[in-house]
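Structure, as structure tokens:
All protein chains but one are shown in place.
All chains are identified by letter, namely A, B and C, in their written order; residue positions are counted from 1 within each chain.
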Amino acid sequence: MASPLVVRELSKDFGALRAVDGVSLEIQDGQVHSLIGPNGAGKTTVFNCVSGFLRPAGGQVLLDGLDVTGWPAHRLVAAGLARTFQITKVFGDLTVFENVALGARSRLGRNLQMWRDARNVADAQAGAEEILDMLGLAEHAGANADHLAHGDKRILEIAIALALRPRLLMLDEPTAGMSPGETAHIGDLIRRIAKHTSVLLVEHDMEMVLGISDEITVMTQGRVIASGTPDAVSRDPHVQDAYLGEVDVMNL
Amino acid sequence: MNFFFVSVLNGVVYGCFLLLTSLGLSLVFGLGRVVNFAHGALYALGGYALIVGMHGAGAGYWPALILAPLLVVPVAILIERVAIFPIRHRPEIYTLLVTFGISFMIVGAIEYAFGTGTTLLPPPAPFVTTVDIFGNQYPVYRLLAAVVSLFVSAGVFAVILFTPVGLRIRAVTDDPGMAEALGVNTKWLLTLVFGCAAGLAAFAGALGAPIFAVHPEMGTNILLDSFLAVILGGLGNLAGSVIGAFVVALAKSIGGGYVTDWSIAVLFLVVAIALIFRPTGVFGRGRVA
Amino acid sequence: MRLLQSALFGLFALSLCLFANGPAVAQDAVKIGVLTIRSGPAKPIGDDILAGIETATQMYGPVLGSPVELVIEESLFNPQQAVTKATKLVQQNQVSGILGTSTIETLALLSVADRLGVPIITSNSGSAAITRERCNRWVFRTNAEDLMSALSLQELVRLTPELQGAKWFTLGHDYPWSRLVAESVKGVENLEYVGDTFAPLDTTDWAPFIAQARAAGATAVIMPVTLGTPLLQFIQQANEFGLTNEAMLVSPIGLPDWLVAKLGETSTHVVSAGSWAAWRYEESDSTTRDFNEAFFEMHGRVAGMQALQSASAALMLYNAITKAGSAEPEAVVGALETIEVNTPVGPLMFQPDGRQALVPLFLGPYEALDTPRYGASFGQRATAFPASKSLPKTAAEYGCNLG
Partner (left out) sequence: MTIAVVAGLLAILPFVGAAPFTITLLTEGLIFAIWAMSLDILVGYTGLVTFGHAAAFGLGSYAAGFFAREVTTDFFVTLLFAEVVVIAVAVTIGFVVTRVSGIAFAIISLCIAQVLFQIAVAWRDVTEGMDGLVGVPLPKMFGVTINAGTELYLLTVVTLAAVCIGLRRLVESPFGRTLQAIRTNEDRAAAVGINVRLNKWLAFIISWAVAGVGGTLMVFLKAGTTPMSLHWTESGNVLVMTIFGGLGTLFGPVIGAISFVFLRDEFTTRFEAWQLAFGFVFVVVVLAFPTGLAGIIARVWRSLWPVRS
């Protein structure tokens, strides 16, 4: 079985600035793979190129062995890739339930149906309920997504993505703005998700990354400087120089 | 060849004039994401302020021309405070809707106060004549108005580029969040810039009065032209607006000379096509969505 | 926020009270609808139309022993609105006739005239079709139509030495009317035609079009431009560019007198064919003089072309109601077909079996008056061009079959 995601020599320019320069990475089935690096390292750009929100300037993206380089986002979803956003982007006007049901219907290819009531798409309804139960959002199902607390919105982001039943789930800083308790909860959640779905994670919280990742790729200035298990990466002198040192400085 | 020359000259003159309204429109958008549909109505208000100055206060043309923007700026500041400030947290399209309603109100108010008639104003005394340019008689006042417009526009650029206020305007335009974090008071800055942009429009209305006459709906055309210019240049992009203004003016003038009745349609089509391929404006970096 | 809302609501209610002025309704009055332009750039035309009808109404006095009540409605210069407002006049105000419409409104009303079922007399519509191929038994016209005006143009050329041998150029708006004017100029024998251009309807800067007339070497520019702001802008800019020194400006229809007053000295560069009315006709017809004096008394200004014409239309209607002995629409239409009335534009009657009034046209240049009269310092030196010359064929020959 092919790897869920293979990225080869990916590059992307913004004007004269080369934001991503020959990045390669590969995710193994059923693993949590984290992408870390200081601000401006190009993580989010890689993320956007892979998920179809930016068109890469060069390189290749393979999803389950299929070349999907430059595909638009909605086709990638159909091919089994789902993502969340760094800034919360739930559908605020819709109910929590409807947010998830949208994803579920999308997986079933029912989103273009014009003549039946959305509430009568039984498979999607059941799928959405299951996911809300699993993530502990069931009690808020009827509320408008706008009215959720910040932490719950972040979880809803993940719920929407999960409703797409992806082969690969890409999470962009899922713990941004969360308390330590909530962060731990998200960490558990990601481990649980990884049982069925491979996860690509961009994250700042080092403690969590080191705790839950199977593999870590480190980027600075658009390039990969290290890749391997959490142990191997945290011992890597390059990483300590370029990245962990900086974190320490920032923690002062 | 002479005809082509005159068409180009007409375009350049109108382009200079269009700068006055386009720059304001672009500034206000860049700074506060305000799509000001009332800009044309403020232009018309400038024309009437000139008439108030000349016929009401008995001032000569030149003092009245200076007075006109001064009369309109407070009105614009009031509009910004009452109607635009409260909706700044809403999507930018709401500013378009509110100013659309305000433009109706201003035109209605002008009709109520001054009637709907057209007022013709002759150019001020020494300029009511033509001059020979390569065998073409051309009105002196139009050339003068173009030069004045250019100077005022250059002044606007100088303020933006070289003064502390201009620095703040550029900072907010680039990144409102960052500028606010650095302590720039964006609320009052927008009020100030909105007022000044309205002043520019009013000045244009007064300056153009001897050419285009003064009537309540005089702003409609200039609003559309300025919008097209600003959109072409990229909303919020001042240098782009300059190019946009001249493109629109030349297209109208040369188009009017050669394809006459279809000229406006061609202009609209060009803008539509340009926007489809470059939704953020054709010239340089601009922001739309 | 609640405070703001109630404050705004209060303001709104207040503004309603300020502007509201509901008309007082007299029960036994003869009601006549005036559907005309009450706002926007063309309002001065609507003002003249309304003022003329008011003056005629006062001069005529009671109709069938009852006072005439004018019900005024805004057409917004918009055809679809005009249809709604005309329906309002008939269904809600129960008027006995409708006056005051201009071309685009009249054309729209033609389509629903049978539904409305009251006589409509227009005094400000040029389109020939209204009384030719599109004629309708309910719709009458007292002003001359465009093809009549076109014939008068030939007469103007004959009367004006400067226009003979001129190089003609048509510079107009992109209306069907403008193209018709261009065609009729081309049709005049022994006339040198050097070109034409039709500007988009919302043109405010005429420079590109003036440049074309110049490049063609025009010495007579005929200008089918919308009466009102656009024509003022055009003439002002033609003067600004010095075109008025090189070419004579010829208007295919007369200029309203408020427009002449605004142009002032510049108006003397204009010569007009096909004026529907001219107040200086009073020099040869005392009915016109009486009207002018009454108009000046009521409105304090000179009676313009639209005012004289709309007054004539009103007089036709009042005389027809009187003759019919009732305001019943069918009877009034019957009476309109046969009456002949002395009006401020001369004696008027409708074409037999048709709906076009046999009306004279007036030609001539605008000039400064030796002594201002009725507040006007400039006016058209009017020569009458008789109806018999401008409308030589019968209604049927012009394509009007009322069947």
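The working rule: contacts are C-beta pairs under 8 Å (C-beta built on N, C-alpha and C of every residue); 3 or more make two chains touch, one makes a residue touch a chain.
Quick caveat, the model's predicted, so the values are computed rather than measured.
In the whole complex the chain that is left out makes contact with A, B, C. Only one residue from B:V107, B:A198 or B:A251 touches the chain missing from this view: B:V107. Screening B:I66, B:L97, B:I133 or B:L182 against the full complex identifies B:L97 as the residue touching the chain left out.
Per the touch definition above, the residue from C:M59, C:L76 or C:M349 contacting the chain not shown is C:L76. Taking the whole complex into account, subunit B touches the unshown chain at residues 35, 83, 86-87, 90, 92-94, 96-98, 100-109, 111-112, 227-228, 231, 235, 261-262, 264-265, 268-269, 271-272, 275-276, 279-280, 288-289. By the touch rule set out above, subunit A reaches the unshown chain at residues 51-53, 72-75, 77-78, 82-85, 89-94, 98, 101-103, 105-107, 110-119, 121, 124, 160-161, 163-164. Although one chain is not shown, part of subunit C still touches it, namely residues 1, 4-5, 8-9, 11-12, 15-16, 19-22, 38-39, 73-74, 76, 78-81, 83-85, 87-88, 91-92, 103-104, 107-108, 110-112, 115, 127, 129, 134, 174-177, 200-201.
Quick note on the criterion: only the chains that are shown with their structure count from here on.
Where touching is counted per the definition, subunit A and subunit C have no chain in common.
Per-pair tallies of C-beta contacts place B-C first. The most central chain, judged by C-alpha centres against the centre of all protein C-alpha atoms, is B.
We define each chain's centre as the mean of its Cα atoms; on that basis subunit A and subunit B are separated by 46 Å.
The mean-CA centres of subunit B and subunit C are about 36 angstrom from one another, to the nearest whole unit. Touching of two or more other chains is recorded for no residue of subunit B.
Touching of two or more other chains is recorded for no residue of subunit C. Put simply, subunit C touches subunit B in their complex at residues 39-41, 43-44, 174, 197-200, 202-205, 207-209, 211-212, 214-215, 228-229, 232-233, 236-237, 240-242, 258, 262-263. In the complex of the two chains, the subunit B residues touching subunit C come out as 2-3, 6-7, 10, 13-14, 111, 115-120, 123, 130, 137-139, 141-142, 211-213, 215-218, 220-222, 252-257, 260-261, 263-265.
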